[in-house]
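With one protein chain withheld, the remaining protein chains of the complex are depicted in position.
Moving on to subunit A:
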Amino acid sequence: MDSRFSRGKSTILERSLARPKTEVSLSAFALLFSEIVQYCQNRVYSVSELQAKLSELGQQVGCRILDPLVMREKNGKRETKVISALLFIKVVAWKALFGKEADKLEQANDDDKTYYIIEKDPLINAYISVPKENSTLNCASFTAGIVESLLTCSGFPAKVTAHWHKGTTLMIKFDESVIARDKALDGR
């Protein structure tokens, strides 16, 4: 049985999806995340592999947080248009996960499949008090993974990668079919 599905005897599906009031300290998360990065680092040979690994872990988070977010913030209604799906991530998801909206959402000038979510201060700075001299993309790749699965699980298959540009930029490249569908919806 797919591990995503709950066993019948579990009461997990009966529980409320209401917004939790619980908060944990940022240091707790920072320490946990740092261990995760080190663990992944020990099992890979290159920076790109490390980022791929972190992205994979982020994807697990994204696909699990999507449903509760949609239930709480959107009354269970999913987005069908590319722009509203992106805004959902920039505004709703970002606020829930990071306590603030993402700084910017932009579309590439030369490519209708490519969008950017830009964060001036790399997210890694939010969790680690001393900014690293040799900043790596670690944390952002994790976030990229979250965004990728939020989009993919919402029916917008995309590849999301993290880059150093104007702070941290998450580059979202939608699947051809997503843009085609969006145009068809517009034309109706």
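Basically, contacts are C-beta pairs under 8 Å (C-beta built on N, C-alpha and C of every residue); 3 or more make two chains touch, one makes a residue touch a chain; residues count from 1.
Convention: contacts and distances are computed from a predicted model.
Look at the chain that isn't drawn here: its UniProt entry, checked against "Trafficking protein particle complex subunit", "Ribosomal RNA-processing protein 40", "Light-independent protochlorophyllide reductase subunit B" or "Electron transfer flavoprotein subunit beta", names it "Trafficking protein particle complex subunit". The omitted chain makes contact with just one of the residues A:I65, A:L87 or A:I179: A:I65.
In the complete complex, the residue from A:A28, A:V47 or A:L185 that touches the missing chain is A:A28. Although one chain is not displayed, its contacts with subunit A can still be listed: residues 3, 6-7, 10, 12, 15-17, 20, 22-29, 31-36, 38-39, 43, 56-58, 60-61, 64-65, 68, 96-99.
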